[in-house]
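One chain of protein is taken out of this complex; the other chains stay put.
Up next, chain A:
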Amino acid sequence: MQNHKYDVVVIGGGVVGTAILRALSFYQLKLLLIEKQPDVCEGTSKANSGIVHTGFDAKPGTVEAECLRRSRSLWPILVENLRIPFIPCGAVMVATNEEEKQIIETTYVPNAKANDVDVHWMSAEEILEMNPAVTAEVTGGLAVPGEAICDPFWATRAFGEIAVLNGAEVVLGQGVSHIETVSNGEDLRLTLENGETVTTRYAVNAAGLWSDEIARMVGDESFSISPRKGQFILTEEAISISSIILPVPTKTSKGVLVSPVVFGGFLLGPTAEDQEDKWDRSTSQAGMESVLAGCEKLVPDSRQFSTIRQFAGVRAVCSEGDFVIRPSAVQPRMIHAAGIRSTGLSASPGIAELVAATLQKAGLELQANEQAQHALPDLFSEEQETGEIICLCRSITRSEIVNSLKRPLTPQTIDGVKRRTGATLGECQGNCCIPKIIDVMAETYPEHTGKQPLKGVRNSYLAVAQGEKQA
């Protein structure tokens, strides 16, 4: 890795970083992505609502609105080429009184128009016919047919994999800890936590919540990031809704929503809680309560739903209030893709286009790579038989697990296998099959045997020490 010079190093393997890596992999460039965690998509990209937004409510004229606009035409191609699980279910912003109807008509209809997003008014009858679980107090609502749901992890992984197939390299489990300018300002030298160094002509800062820290490494203090938590409840109850159900936002809050999930089930949430700690992804009683109190207004039965899992994600709220996509004023060889707060999944294809254009303006030559692949092949393993069931709750077979272990971005953690196969996502939450997955991983990669298996993030050891085999 350290022997050659890269054209571009992308820092951060969330949906934004991998989308950028993918977009750049269609050019003749030497590329590297560096991700601190043992897998891609371990940051904000793994814990969100999974909605591909149209941008109907984005502030017109912002970088965010522009990225969302570009993304709208890119998603259909991505979904097809990368087979991203994607359901064009549409959304309805539900009004329950005259005041909310007014807000929709005076704020959201003109806003959607300014962003060129198709919306229309829907009667209460129409809403209830398609979504019988919605409150009987509904007086009508705004339909946004272009809103959709997808699997954020699949998107992130697939962006990374296609880039790897096109020659990009990926380093996992090592963060960038230091950046210096070398070669008379022509190059950047990045030092990783393990002391290795990498030289590159350009760096892209896609470190999400930590993108301000990366900016500081080149002396750039122009923006800062603060964390805002969102808690969710996941249920597998059969709720009679077919679209994403949104509340009418108030002045202080966007409110919580009820949304179908691509793998089945429904998401309730998220909260919006400002906090100090970028790492705090805990859920709380108060958070759960505020999710239920909000959802109850949209879907009255919300409190009765059983839950299979709760989780929280943390948004990167930027001091500039908009996406920061520009070369650093201090070090123009670093391009920021930062401050990507609430719509980064939806906007990632557009962000990637914009970053590529910004790099070109900064002097990077973009020569098309004629050999580049655009579509992801399905199979990466020669397994003929499906093998036995490993994950009982979800009927996931041995070969599905082995297959996931042989993909271009190899999972090194249980959560990595989980997100690639669906194993452990059922009612028992992996307590039955995780040890069996550890066995399959050890059989597939005997060189790893004896290492401590990890759950997900760094140091998340599943068992603390290797003892003696019991008699």
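One rule holds in what follows: a residue touches a chain if its C-beta (ideal position, glycine included) is under 8 Å from a C-beta of that chain, and two chains touch if they have at least 3 such contacts; residues count from 1.
Following the convention adopted for this analysis, contacts and distances are computed from a predicted model.
S.K.: Of the candidate names "Cytochrome b", "Thioredoxin reductase", "RNHCP domain-containing protein" or "Putative hemin transport system permease protein HrtB", which one corresponds to the UniProt protein name of the undepicted chain?
M.R.: For the chain not displayed, UniProt's protein name is "Thioredoxin reductase".
S.K.: In the whole complex, not just what's shown, which of A:Q102, A:Q275 or A:T386 touches the removed chain?
M.R.: Result: among the candidates, A:T386 touches the missing chain.
S.K.: Per the definition of touch given earlier, which of A:S282, A:S319 or A:Q373 contacts the omitted chain?
M.R.: Residue touching the chain left out of view: A:S282.
S.K.: Quick one: say which of A:A136, A:A329, A:A368 or A:V464 touches the chain that got left out.
M.R.: Missing-chain contact among the listed residues: A:V464.
S.K.: Where the complex has a chain not shown, which of A:Q28, A:N81, A:Q429 or A:T444 is the residue touching it?
M.R.: Only one listed residue reaches the unshown chain, and that is A:Q429.
S.K.: For chain A, enumerate the residues touching the unshown chain of the complex.
M.R.: Its contact residues with the unshown chain are 233, 279, 281-285, 287-288, 306-311, 385-389, 392-395, 397-398, 426-432, 434-436, 438-439, 454-470.
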